[in-house]
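The full complex has more chains than appear here; those shown keep their coordinates.
So that you can tell them apart, the chains are marked A, B and C in the order they are listed, and the count of residues begins at 1 in each.
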Amino acid sequence: MRSDGRRFDETRAVTMTPNYIKHAEGSVLIEVGDTKVICTASIEEKVPPFMKGQGRGWINAEYSMLPRATQVRNQREATKGKIGGRTMEIQRLIGRALRSVVSLETLGERTITIDCDVIQADGGTRTTSITGSFVALCFAIQKLMRDQKLTKSPITDYLASVSVGIVKDETCLDLNYEEDSQAKVDMNVVMTGQGKFVEVQGTGEEAPFSREELNELLAVAEQGIQSMIAKQKEILGPLNAVVGTEANAHAAKR
Amino acid sequence: MRSDGRRFDETRAVTMTPNYIKHAEGSVLIEVGDTKVICTASIEEKVPPFMKGQGRGWINAEYSMLPRATQVRNQREATKGKIGGRTMEIQRLIGRALRSVVSLETLGERTITIDCDVIQADGGTRTTSITGSFVALCFAIQKLMRDQKLTKSPITDYLASVSVGIVKDETCLDLNYEEDSQAKVDMNVVMTGQGKFVEVQGTGEEAPFSREELNELLAVAEQGIQSMIAKQKEILGPLNAVVGTEANAHAAKR
Amino acid sequence: MRSDGRRFDETRAVTMTPNYIKHAEGSVLIEVGDTKVICTASIEEKVPPFMKGQGRGWINAEYSMLPRATQVRNQREATKGKIGGRTMEIQRLIGRALRSVVSLETLGERTITIDCDVIQADGGTRTTSITGSFVALCFAIQKLMRDQKLTKSPITDYLASVSVGIVKDETCLDLNYEEDSQAKVDMNVVMTGQGKFVEVQGTGEEAPFSREELNELLAVAEQGIQSMIAKQKEILGPLNAVVGTEANAHAAKR
């Protein structure tokens, strides 16, 4: 049993509040335990200069934490005048993960910018951001379809993420902050609805890990991700409203 | 009647959700109409270098908007690498306003940093930030008293703020974004519970204004501020829990 | 009587040296007591990108102090690599104030950039900058008319500014540095030749102020501003050379 009473292979409670920000084309407040992230998707009808004229779209992500999302107040990156390495790493990860399940050709020459703002942090902010971002992105795509700017969804599969780790010799799913700071091995996994890996990032800074340990971590992660995707499905409605076919696009418009 | 059905001297609906962020010493989610701001107060047991050894505390404020708090997405200031003039002006205003109702001597050598993060913007974000900040600050002070770090509250009076303006020749209270963008004269007023002015900032960039118009604006503002202070009192409890006397300090501890 | 022998409602000596910088389209060295500011107006025959094609002009202002304008040397903002909050606040104020008395439509698609460089500071640098900027701006407009680029002046009224404050319980006009650092209430007022307010910025960080005090401050400010405008008229010549009518434009060309 874990300090918060969970089983080793159990995620924390997950809540998704859709359309949390009225101005955004897509938005969700996602809560995984005490970790709370506002994810928004903003559509612009243009692409970055280096992509112009290729008929393809682009998805990029930004990530930030409110200064007091954490136990000790963090200085704002705007005040420091630069974005830190951790933030850059996370926002590159989120963008890459989302692009893996979107057909940029089908999206067409437009950019969707994902913003993940962590309101309160208790471990797993990057994985929670990915899971929430996918929902915000789908809402934005649904809006493009309702507005008849897209006749087919560019989304090719569901996508979610969890953290796993080895804490006091136990393989644990969805680490909270306390567990995360004690973990010997720490891994973030991003996976599709079809059960394929999009990102596997495992770090054994404190203690290198064996192939067996890696396999066990991946097995637990897969199970956690599928439970996240189940939650996404509740919010997003039937599969064909999300994953793009022309038929689905018609359905989505109704 | 106004576009959202309000009387000219009527504020929008005001909601304050106390202790919204679990890590902060004081926090509130304040909503004034569709404007939503998370205000937190963070205590540090030290003062900036230039104030050391004077036995006095310091209060400063930071203000930011999530990129998609607005109708069109704004670039993050962290991405630009610098804080804009509007942000600086607002955070200086918030800090100055709060310090006007705090005895820095009574606070002692500690710093309280106020963070105002606008989650959703619909006009009046700076005045809403001030009204919310005062609540977060009081919660942080109450915690210092509960923790017996202070025996007397350094708060000397209530404090709130509203915007007023002249829109289509009408003096309006608490402008929403649409009204704000049409206003000929725009004024932010910060006032104490005793009805004294802390800040009066009126701008007639579109049309200079007369002494009579100024008087009318101030009268409407005063009424709006007293209704905000009434809401603060509901959240903060009886006056003596907020405004510092030694007796109050004892009361606060119970 | 005040420390420098002035009456409470008396400004310091005011001197304006026109055309102080030979390269600028308009320039003045303004001295108010020991506060000295070089104000220049620079014309560019284009507008910022976001204003293109609207047939309107733009006026913006920059403000800076030489490092040794002050009693203790200040680090240059160029060395710090960023512009401070106080500077931003002041330059936004100057730009806003000037735009309130200029018809941007009449100005046409050109930008006038005002530079206010404080050579020596002794209180009231922002109000002195506004009063001087108006003169530099008018000289630049006169040049545009002489060069037949404008047939009508876009200036709609005179504009000047003073500071007022409550120092040792006295309402004082045009505070010098020593008075400013002792003031309980500090107010900057910008007014037109017609006696209308353009900006009213009052701060009671040290002590909130009542409506009666506000009224008295405004009365003293109005009188000070009208004496500043009288000085401007001496430099700029008859009203119709400044305030735009087509007849004036002809007069200006002779």
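The rule is short, and it goes like this: a contact is a pair of C-beta atoms (placed from the backbone, for glycine too) under 8 Å apart; a residue touches a chain by one contact, two chains touch by 3 or more.
This one's a predicted model, so the numbers in the text were calculated from it and none came from an experiment.
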Query raised in the report: Shown here are 3 copies; how many are in the complete complex?
Result: 6
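Here is the rule we go by: only the chains that are shown with their structure count from here on.
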Query raised in the report: In graph terms, with chains as vertices and touches as edges, which category applies: line, ring, star, complete, or other?
Result: line
Query raised in the report: Can you give the rotation angle that fits subunit A onto its twin subunit C by Cα atoms, in degrees and rounded to the nearest 5?
Result: 120
Query - Gap in Å, rounded to a whole number, between the CA centres of subunit C and subunit A - result: 52
Query raised in the report: If you average the CA atoms of subunit B and of subunit C, how far apart do the two points sit, in angstrom?
Result: 30
Report summary line: Two or more other chains are touched by the subunit C residues 82
**Report entry** Interfacial residue positions of subunit A with respect to subunit B in the complex
**Finding:** 21-24, 27, 34, 38, 40, 42, 44, 62, 64, 66-71, 73, 76-83, 87, 113, 115, 117, 119-121
Query raised in the report: In their shared complex, at which residues does subunit C touch subunit B?
Result: 82-86, 88-89, 91-92, 96, 99-100, 157, 191-192, 194, 196-211, 214, 218
